[in-house]
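Excluded from the complex is one protein chain; the other protein chains are retained at their positions.
Coming up: chain A.
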């Protein structure tokens, strides 16, 4: 019991935090902070990975439970929609006003055709004259979202980038560390939506956008 009273060294505390993250005992704010740290502190990310491996033996205790038979078709329908024309795509309930944004994106893309063939423009987030505007480019390996107008979120907040498959929940691509975020990505999925929301420092605590959506646009195959 006496060892409980000795404070942990900084390295021990880091490792304990990595273990706590893997265990899942942290509250939402602490979890978000740990996830944010993993993105820029590779030593800490390695500690997390090492703990995931250490505790993986416990996974044997999870039973196998068959998923419903129609589950795979449902997932596939969500991920691989039959390609309709992007402009006619039905819109997503969580984001009002996207129809307008999408239409304006198409106009913007028609007016400003992509110049660089190595990283072609695949989406514009925000109207052409908006104070805050982002562009997404794809070079065959990575999707890069760049803020082309406006500034970063106010202190204590951060801009988070989301990708949304048709009729699916948004999935975070990451936080804007500066003016640009590059994410390794196999393709630019036509018809999917990119959106930027303002989240508390460390990113959305819930895994879905919690703050206001400040820009959005649909990925277009040009």
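The rule we apply is simple: a contact is a pair of C-beta atoms (placed from the backbone, for glycine too) under 8 Å apart; a residue touches a chain by one contact, two chains touch by 3 or more; residues count from 1.
In this section, contacts and distances are computed from a predicted model.
Peer 1: Tell me the UniProt protein name of the chain this structure doesn't show, selecting from "Aspartyl/glutamyl-tRNA(Asn/Gln) amidotransferase subunit B", "Transport permease protein", "TonB-dependent receptor" or "Sigma-70 family RNA polymerase sigma factor".
Peer 2: Record says "Sigma-70 family RNA polymerase sigma factor".
Peer 1: Among A:63, A:178 or A:212, exactly one should touch the missing chain; which is it?
Peer 2: A:63
Peer 1: For the chain left out of this view, which of A:33, A:165 or A:181 touches it?
Peer 2: Answering carefully, the residue with contact to the hidden chain is A:165.
Peer 1: Please identify, in ascending order, the residues of chain A that touch the omitted chain?
Peer 2: 3-4, 8, 12-13, 15-16, 19-20, 22-28, 31, 46, 49, 51-68, 71-72, 74-76, 78-80, 163, 165, 168-169, 171, 184-187, 205-207
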